[in-house]
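My questions will all concern the structure given below.
Just one protein chain is left out here, and the rest sit where they should.
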Amino acid sequence: MDQFLQTLMGALAIGSLYALIALGYTMVYGILKFINFAHSDVVVLGAWGSLVFARWAERTAGWSQTPWYLGGVVLIAAMVLCGTVGFLVERLAYKPLRRAPRINVLITAIGVSLFLQNTGQLEAVFGTRPASIPRLVGDRTIAQIGLVKIEMLDVVGLFTALSFMLGLDWLVFRTKIGRAMRAVSFNPQTAGLMGVPVDRVISFTFVLGSMLAATGGFLWALKYSQVNQPADTGWTLLGLKAFVAAVVGGIGNVRGAMLGGLAIGLLEQFGSAYLSSSLSDVYVFSLLIVVLLFRPSGILGSTAVEKV
Amino acid sequence: MLEIRDLVVSYGAVRALHGVSLRVERGEIVTLIGCNGAGKSTTLRAVSGMVRPASGTIEFEGRSIARMKPHEIVRLGMAHCPEGRGIFANMTVEENLRLGAFTRDDAEGIAADHERALTLFPRLRERLRQSAGTLSGGEQQMLAIGRAILTRPRLLLLDEPSLGLAPQVVRTIFQIIREINAAGTTILLVEQNAHMALKVAHRAYVLEVGKIEMEGPAADLAASDEVRKAYLGVA
Partner (left out) sequence: MSHETPPTPGLVSSLVRGYMPFVVAVGVAIVMQVVVRPNVDPYPAKLLLDIGINCILAVSLTMVNGFTGQFSMGHAGFMAVGGYASGAITYYTSMRVWGAGEARGGVLSGMLGGEGLPWLTVGDGLFLFSLIVGGVVAAGLGYLVGLPSLRLKGDYLAIVTLGFGEIVRVVIQQTSPVLTSAEEVRQATILQLPTHVGGSLGFSGIPYYTGLFWVYLGVCVTLIVAFRLKTSTFGRAFLSIRNDEIAAEAMGVNTTRYKVWAFVIAAFFAGIAGGLFSHTLGVGLSPEAAGFLRSFDVIIMVVLGGLGSISGAVAAAIIVTLLPEWLRGVAEYRMIIYALALILIMIFRPKGLFGVREVWDRATWAWLSRRKSGTGARGGARE
């Protein structure tokens, strides 16, 4: 029973992380109809950005113990950084290719991804050695159920992820800009006829997705003691799994991404705990292949017939 | 109000419009008729900015709009109901209607127009919370026009409103078009159903293979032998 609860906790934690990152993939796919391979590199940027900023803050302020609000400030800084990068990437690399065949955009996305990774690895930027973020959240155990400890860190992480997801849901479904986003994702041309400034909405979507990625990166850095170099394959795997989550939930569907993230988290954690842990990646990819073959529209997606 | 001069539009290497000129005066209903592929929809698309002309001028209330983007043109007081309705099937009827008012911020005016649209199309009131994709063709057309009402345009571009609709529904739609015009909206109507179009319009143009072949008061064109033979199915 204890193992079950522990695994469940882990699944919720990592699942919410996947969900945050999956939201970025799904929003960009929904609005521009392509898979932004460079998204995972924005997550890395979020993680490293948080790390660097937190360390710098610590050094310059000379605190003996980090104040409680530093976490929030670091997160906002990371979001601003990633939002800006996302905006620039969209404007400079993707916008010129709005009418290009899909294969070209995919390749450009790969190019952007490689660019971000390798620029991040330069010594002048983040370097190639792993690092860790200073303690931003207290090291307390909040509660204990049986042998299962509920850490402050997990609670903060889950709370942050959930509030962002709820916030996004509110934005997309209950506001004017959200309607505009959904209109553009359905048909950009007609949306333009409604007076929706399509380019600006697309940029906005990108920035939002990047900010969510920043949050994902920030939470990752908090949770794991070591943040690896930008080109480490672990990051690409993280991105891929989040992408699988988006597909499983129904690509282009915001609530689907949240559901998918949870599903992948559960699959991965329970698979590792009860079957074999070294094959956790294989479970996730196998699920992707199964979904694509039998229900490509995902859990919440609707099968759209391609009009000729 | 709207002045088009020598408009040339190409899709890649294919030239769709070979120098079209027409004008729409305030308060009129002007119709553009012609068979499939003549370039009627292209003309509307050029006006609303969906397609950039190769050459020629388009002036709306004295302002040149040929190089502007659609969302900028709409803000000037124009609305375009595109071919195939263009409703957003991923949103509810209510959300579709609200999108029509995207460029406006006068809450009272929006509420009034909202009421007006639902009064004109009572069937939409019943279906406000339904997904727009589940509506019938006729209802979707009503939604598209209702949405256009919420834009409160001074000029409304209608692209083939009768397409795929049952005759009774078509009559209703055209009746409403008359009402909207009477309430002060100028209309440029593109139609394949020449019969209905010529009944409702003040003036008409006949477009054939990218060129204006005839123009004049609608009644005159409806009576002309040429038009009757070619478009009204009268031997």
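Per-chain residue numbering starts at 1, and chain names A and B are given in the order in which the chains are listed.
We adopt the following convention: contacts are C-beta pairs under 8 Å (C-beta built on N, C-alpha and C of every residue); 3 or more make two chains touch, one makes a residue touch a chain.
Just so it is clear, the model here is predicted, and its values are computed rather than measured.
J.: Give the residue, chosen from B:Val9, B:Leu120 or B:Leu150, that touches the chain omitted from the document.
T.: B:Val9
J.: Decide which residue listed in A:Asn104, A:Thr141, A:Ser163 or A:Gln226 touches the omitted chain of the complex.
T.: Touches the omitted chain: A:Asn104.
J.: Please pick, from A:Ala13, A:Val112, A:Met211 or A:Leu300, the residue that touches the omitted chain in the full complex.
T.: Among A:Ala13, A:Val112, A:Met211 or A:Leu300, only A:Val112 touches the chain that is not shown.
J.: If you put the missing chain back, which residues of chain A would it touch?
T.: Chain A touches the missing chain through residues 34-35, 93, 96-97, 99-108, 110-115, 117-119, 122-123, 187, 189, 233, 236-237, 240, 243-244, 247, 278-279, 281-282, 285-286, 288-289, 292-293, 296, 306, 308.
Just so it is clear, only the chains that are shown with their structure count from here on.
J.: Based only on mean CA positions, could you tell me how far chain A sits from chain B in angstrom?
T.: That gives a centre separation of 43 Å.
J.: Using the touch rule from the top, collect the residues of chain B that touch chain A in their complex.
T.: 48-50, 69-71, 74-75, 79-80, 82, 86, 88-91, 95, 98-100, 102-103, 147, 151
J.: Where on chain A does chain B make contact in their complex?
T.: On the chain A side, the touching residues are 176, 179-180, 182-183, 185-187, 189-198.
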